[in-house]
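I'd like to ask some things about the structure below.
What you see is the complex with one protein chain gone and the rest in place.
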Amino acid sequence: MTDLKFSFTELMQRKPALVSLVIILILVLGAVCAPLLAPHDPEYVELGRALLRPQTDYPLGTDHLGRCVFSRLLYGSRVSLGASSLVMICNISISLVIGILAGYKGGWIDEIFMRLGDIFLAFPNLVLTLVIVGMMGPGLQNILIAMVIAQWAWYARIIRGMVLSLRESNFVLAARVSGVPSFHILLHHILPNISSQVLILATLNVGWAILHISGFSFLGLGIQPPTPEWGVMLKDSRSYFWSDPLLMLFPGLMISSAVVSFNLLGDALKEIAGMKGNL
Amino acid sequence: MGLLEIQSIFKSYKTGSVLTRYRRIVKAVDGVTLSLGKSRCLGLVGESGCGKSTLARLVLGLEKPDRGEIVFRGNSMHVVFQDYYNSLNPKMNILNIVSEPIRYHSPLPASIVKSKTIELLETVGLSARDAEKYPHQFSGGQLQRINIARAISLDPSLLVLDEAVSSLDMPIRAQILNLLADLKSHSQMALIFISHDLDSVGYLADSIAVMYLGRIIEYFADISLVGNAQHPYTNKLLHPELGDFKFEQAHDASSKGCGYANQCEWAKAICYTKSPYLQTSSYGHMVACHEGVC
Partner (left out) sequence: MDRNSDTIFKIENLFVKIPTRQGTVHAVNGITLSIEKGQTLGLVGESGCGKTVSCLTALGLQKKHFRVKGKTCLNHREIHMLTPSEKRRVLGKQVGFIMQNPMQAFNPLITIEEHFRETIRSHKKASLSEVRKSANDLLQKVGLAGYEKILHQYPIQLSGGMLQRVMIALALILKPRLLIADEPTTALDTTLQSQIVKLFKKLKKNSDISILLISHDVDMIASIADKISVMYAGYIVEQGPTEEVISRPLHPYTKGLLLSRPRFSKERLHTIPGHPPSLLNLADGCPFYQRCFSSGPLCPSFSMDLQHCGNGHFVSCAYIDKSFDKHKVQEHGSPRDTVNF
């Protein structure tokens, strides 16, 4: 408990981290309350009102099909944040299980998972994802699966490293001598001591996932129109860049602010974890 | 029938990668036979890298020997390491740390576990108030006391102390040594006290084994026999101020002969070709040296 309190007060003392946290909270709030906040149906097409400037009725204007940009951004954050959190949760839980098993048990389990991981790590991340999506076809679900397949080995390897060094620490040896069962050692000694680093990995992973989901949608491989999503919006507004640059600016700003916020938060957490290490 | 019987155990590690030519085998423990009686204290002396800690890990069951066997006839054993901070989970409070062996050994109600833990903390010179604190709130000597409290929580018949006082400053070291001496005299616990510092070993140990490159080179069943030390290495440990020091590359596991021959002032031709066995020199005194026995 004192630990958590310490981390929280430390976090509050860092301006960039605080700003990031506020931005993330606003985004999450917007996503959750989208039906209440959105002035229009995000998918309602009204060609007569296409490409309007921002005005009271349409706070951020309308796109080329006359849809409300503000409403689309709000609903888009639901897709972006939701999907990237899902990727993060899958990624971290898979790699946590594999990393802990491989790191703590060692032996052939370690060999199998790590050699398998080597195969996945041998391909560049983006290429691997593209190949998997190419095989399974575009779509949100397939993108998510592809991203998890491409990333798990990376995180599993990091977590395995952390577990490996903890396994040799004296307090784990002492627990083994005391006759504490392996499962309890993992639960009480290993997991609490890697939790802060895993939290950092998770935060950075969300930022990474937002960027990639939007990127794939922009390329037409991810979420398909007319579903509102930041990457899709960016793609749609590309043709109107010279006449209506604002149309491209808003989703771009959303993507970058979300990604930068998650990364800054991750960095701040990393710094605090490092400080605690020196305590 | 001793409490602990170690029958010619071997343990070696492979270093380097399969692909390089520097791959070699390090014989960490190379045929050690020892026995330890109930409530006795064995001092294990040797310089760093001589295999003392590997022997401790083998005894504790943290590693499996390549060959040989270890027979333990007591109820349980525990250990105190040199690195006192790394021995305590930083995320757990002292109550949970010290009571861990009790909790996993027998299911008792929380209140009894707590009162037992506090009793243990008081035995090692800490107070009940310390139970709710975390490891980073203590100094080195106190942390080692916590480690000792955990180690004795199950009233083990054997306690292994792996350089347990080596990284403590003198006044604190004296406190911990006194604490260990008290524990030893008030309980039936046997101790294996591992250290490179002969003075600390002399304070606690009843018998002494001197280890060099994975082997026991001299064994004194009683500490009063140390005065008749015969092995040149033991004499060097006893009187480090005498004689000059030879820097020779460490003995290679593949070569024959006595491991100490390269550094020995008295080395003869036979020392380089035949390795000496541990032989009884007089009652309760064994030595592995071509020079000493004849």
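For clarity, chains are labelled A and B in written order, and residue numbers in each chain start from 1.
By our rule, a contact is a pair of C-beta atoms (placed from the backbone, for glycine too) under 8 Å apart; a residue touches a chain by one contact, two chains touch by 3 or more.
A quick note: this is a predicted structure, and the numbers were derived from the prediction, not measured.
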Key: Neighbouring shown chains of the undisplayed chain, as defined at the top   = B
Task = Quick one: say which of B:62, B:128, B:172 or B:267 touches the chain that got left out.
result = B:172
Message = For the chain left out of this view, which of B:12, B:142, B:157 or B:230 touches it?
response = B:142
Query = Which of these touches the unseen chain: B:60, B:97, B:190 or B:237?
reply = B:237
In chain B, positions touching the absent partner = 47-48, 139-142, 169-175, 177-178, 181, 196-203, 223-224, 226-227, 236-241, 244-245, 247, 250
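Simple rule for what comes next: only the chains that are shown with their structure count from here on.
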Query = If you average the CA atoms of chain A and of chain B, how far apart do the two points sit, in angstrom?
reply = 49
Key: chain A-facing residues of chain B, complex   = 60-62, 76-79, 81, 83, 86-92, 97, 100-101, 104-105, 134, 136, 147, 150-151, 154
Key: Of all residues in chain A, those that touch chain B in their complex   = 2-3, 169-171, 173-181, 184, 188-189, 192-193, 279
